[in-house]
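A single protein chain has been omitted from the complex, and every remaining protein chain is retained in its original position.
Showing chain A:
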C-alpha cells in the first residue's frame, strides 16, 4: 500500500505539490491526469525518494520514504519506475540492461539473472532482441525494455510517467498494451498519462491534478462522465 499524506514540495519559490493525499491499495491501478506543470512527475519521483519533500509523509508498505533511517536503495527495489524517455543504458545490450540491477543490486548470479531477464523481455515482446543495443531499438521497444528492466527486480509497485508521450503515434499502442497486460495481472500501478482512453480503460481510479492540488479523484466512469470540479471539466473539454 502506498500512502501519500499531506505532501508539500517546492522547487525554490515554486510550490509544486500543495498538500497531496492519496492512498493506493495493493492491486489497484490509479492513473493521474492533469495539465503540464501540475506536479504529476514530481509526485512520482517523491514516491520513490528521488526527490525530497518539504512536509507530510509518504509510506510504502508502512515504511516512511523520506525518514532518515530508511534505506532508499532497498526500498526502491520494490518500486519500479519508468520515465518518459532516456531510460535505456546505451552501452549495454537489451539483455544486459535488464540483468544489471538484479546482478549488482540483488547480487544474483549471471545465469539466474539472465533467465529472469529473458522471461521478462519475452513477456513484453522483446524475446528476439536480447543481444541488440538499445540505439537500434524503436522508441516503443526501448520503453518496453525499460518496463522489463523494472519488472526484473520483481517490484511490488510500478510507477509510469508518461511512458508514451515521447513516442511516434504508431508506437503508442504497443506500450499501452504492455501496461494493460500488467494491470490485468494485478500489478499495483500509478500511471501518469495523457492517454484518456487508456486511463478510462485500465484504471480503478483516476486522479486529476491541477496546479499542485489533487482536484478530484474517482472511478473512471464518474470522473470522465460526471466531473465534479470545474477545472476537471475544463481540462477534459480541452483534451477531447
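By our rule, a contact is a pair of C-beta atoms (placed from the backbone, for glycine too) under 8 Å apart; a residue touches a chain by one contact, two chains touch by 3 or more; residues count from 1.
Note that in this section contacts and distances are computed from a predicted model.
Protein name for the hidden chain, per its UniProt entry and selected from "succinate dehydrogenase", "Nitrite reductase [NAD(P)H]", "Amino acid ABC transporter permease" or "Ferrous iron transport protein A": "Amino acid ABC transporter permease". Among A:13, A:36, A:73 or A:238, only A:73 touches the chain that is left out of the view. Although one chain is not drawn, the whole complex shows that of A:2, A:33, A:81 or A:202 it is A:81 that touches it. Contact with the chain that does not appear here is found for just one residue of A:20, A:101, A:124 or A:171, A:101.
Of the candidate positions A:50, A:67, A:197 or A:239, contact with the hidden chain is made by A:50. Hidden from this view is one chain, which touches chain A at 45, 48, 50, 73-74, 76-77, 79-81, 83, 85-87, 89-91, 100-101, 104-106, 133-135, 146, 149-150, 153.
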